[in-house]
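Have a look at this one.
A protein chain is absent from this complex, but the other protein chains hold their places.
Note that the chains are named A and B in the order they appear, and that numbering of residues resets to 1 at the start of each chain.
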Amino acid sequence: MLELQDFSCGYGGTAAVESLNCTFAAGALTALLGPNGAGKTSTLMAVMGHVAPMGGRILFEGRDITNRPPVDRSKIGIAVVPEGRQLFGDLTVEENLIVGGYSLPVAAARAEQEQVYSLFPRLAERRAQISGSLSGGEQQMLAIGRALMAKPKLLLIDELSLGLMPKMVDVCIEALTRVRQNGLTIVLVEQNTSRALSIADHVYVLASGRCVMHGSSAEVKDNTEIFEAYVGIH
Amino acid sequence: MMRRIVFLTAMLSACAVTSAPADIIIGMHAPLTGFAAVDGKSARIATEIAIGKINAAGGLLGQKVQLQVFDDQGQGAQAVTIANKIVSDNAAILVIADSYSEPTRAAASIFQAAKMPYISAVASHPDITKVGNYVFRGSQLGEVQGGSTAVHIAKALKKSKVSIVTVDNDYGSSLLNGFKAAMGAQGVTLVGEYSFTMAERQFGSVVAGLRRDNADVIYIGGYWFQGGPLVSQIRAAGITTPIISSGLAAQQFIKIAGPAAEGVMIVDATGDDNANPEYPAFRAALRAQEAEANVFFSEIAHTAVDIAANAIRRAGSTDREKIRDALASTKDLRTMYGTLASYTSGREIIQRMPLSIVKDGKFAASGEMEIWLPAP
Partner (left out) sequence: MYYVDLLISGVAFGCLYAMATMGLTLVYGLLRILHIAHAALFTLGAFVGVWVFNASGSLIVGLIVAILAAVVMGCLIYRLIYESILSQPPYVPLLASLGVLIFLQDGFRIVFGEEGLTVRHNPFYMANFTIGAFSINVIYIVMAGGALISMAVLAFFANYSRHGIAWRATVSRPLLAANFGVNVIQVRYAAFAAGSALAAIAGVLVALMNNLVEPHSGELISYKGLAIIVLGGLGNMQGAFIASLVLGIAESFGIGLAGRYVDRDAIAAVALIATLMIFPNGIGRART
């Protein structure tokens, strides 16, 4: 589905990610783990087109998208749940969803909206509320719902659990599990390592912008020595 | 930027001119750029026409007359720079100010100190001529216009309640002072008093006040670019009170106010009915140069040259003191603006004051006004 080949990127000439090689299989949930500053968010933002590539390629469904402008990525099927939610705070819940489905035809977007409301009934109750006034959990639901509105093939999630009550994290994970049944590919950046390991199919561990280990969730869990050295079990 | 370029060009051409010592040099400053550029253009072209006529007829004292034109932008600071330049060049034998009161006032004392005869063609602030015996007026004082208007309202129009709207500058305040000084003795009372800034074009609040005042006559003192919108807005509000005005004798006023201008009386203007036999040719020359926007300004600019040329001829010399004395003894001189009977001891003109009225899109002569003079 998504492949990074010898990929480097960064800000203002300073590399945040160097020579990264990752493959994200279709239908899988792949976790990117690692300490702060490891380059996880930079990797996601590069896939969204917001971080300047400095070498290598990004392939999506076999096509090179390394230098395509951000505005195209929604159309080809990539959506993001950014770090800190980043809702359109002045807009209502429903308006946020409308923007999420902006690249779909109107009828398709409307159908998708009903799907999101059935996935998160709480959002349906609050559809006319200004999104900036939602609780943290509701905001995360909306951020996920907004991304799903684009009917993506690939969903990038940056810090699902950050700042949320455990119960809200459960709700979100359960929703993700449901949408995965339709074959959605997910890349998850997560600080809460044990949570991530419990749901991920495959794991990449990054440190200082490089991939230090990868493998199936089970393999990584078994290789505790290296894993703890870089990440630390929480 | 434009202003600077025009100014530099004026400076350069002035420098080039000074190298011809055989000519008689007359200096002039006017607002060629800035808010009053239309007026400056009207004055400059009229002055050039007047001097062209003199040169075509053989010049003065057998010499050609050269004009040095400077752009004061209608600003005092610029006028001071220009005055210092003219004085230090020491080439001009006489200087004409075709400008507003602020720059003219600022420059007057410099010319007085240098004993260079200086004619304030159009600026009407009373302090200008008080600077000294080298400074002369070319047109009626603002106070005289204002006072005479009060007299006219009482005696000719037989009205008493007046609302007054004046521009917030030297000209406007001297009109207002003259009107107030004269009105008491005439039984005229002010029911409303308003002023507006140079840049103002929106008169909603003033119009609301005028409607409340319900005066017999509205007196407006300002310039065409304010008077046009103001008169339009007064009439558009359904106020039909007669309007008398000072300073609006510019064709551009009629163009802006259109039908609203009809019936507006203009103090101290003969307008299109000017009786000077040279007037039609003068207008044609202005028209040829597309400079008819403010004919009143042009007439007075021409008049200043008339006064200067007459004095230089009578002085028979380019000696500045002799020219000054000749100016002071000017008598019954036909100018483009009327007949200058003589100068007062304060170097103010003594001249009849015509009244015109806007009729069918033209300024029509409407008799003369009784002149009111401020107490000495």
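In this section, a contact is a pair of C-beta atoms (placed from the backbone, for glycine too) under 8 Å apart; a residue touches a chain by one contact, two chains touch by 3 or more.
Keep in mind that what you see is a predicted model, and the values were worked out from it rather than measured.
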(message) Just to verify: which one of B:Ala156, B:Leu190, B:Ala237 or B:Ala364 makes contact with the chain not shown?
(response) B:Ala237
(message) Can you say which of B:Gly58, B:Gly187, B:Pro259 or B:Gly361 touches the chain missing from this structure?
(response) B:Pro259
(message) Given that one chain is not shown, which residue among B:Gly146, B:Gly178, B:Gly228 or B:Gly247 touches it?
(response) B:Gly228
(request) Using the definition of touch stated at the top, determine which of A:Leu20, A:Ala38, A:Val80 or A:Leu119 touches the missing chain. (result) A:Val80
(message) Across the whole complex, list the residues on chain A that are touched by the chain not included here.
(response) 48-50, 69-71, 73-75, 79-80, 82, 86, 88-91, 95-96, 98-103, 106, 146, 149-150
(message) In the complete complex, the non-displayed chain touches which residues of chain B?
(response) 1-2, 35, 37-38, 41, 168, 193-197, 199-202, 204-209, 211-212, 225, 228-229, 232-233, 235-238, 252, 255-260, 293
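Please note the rule applied: only the chains that are shown with their structure count from here on.
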(request) With chain centres taken as the means of their Cα atoms, state the distance from chain A to chain B in Å. (result) 77
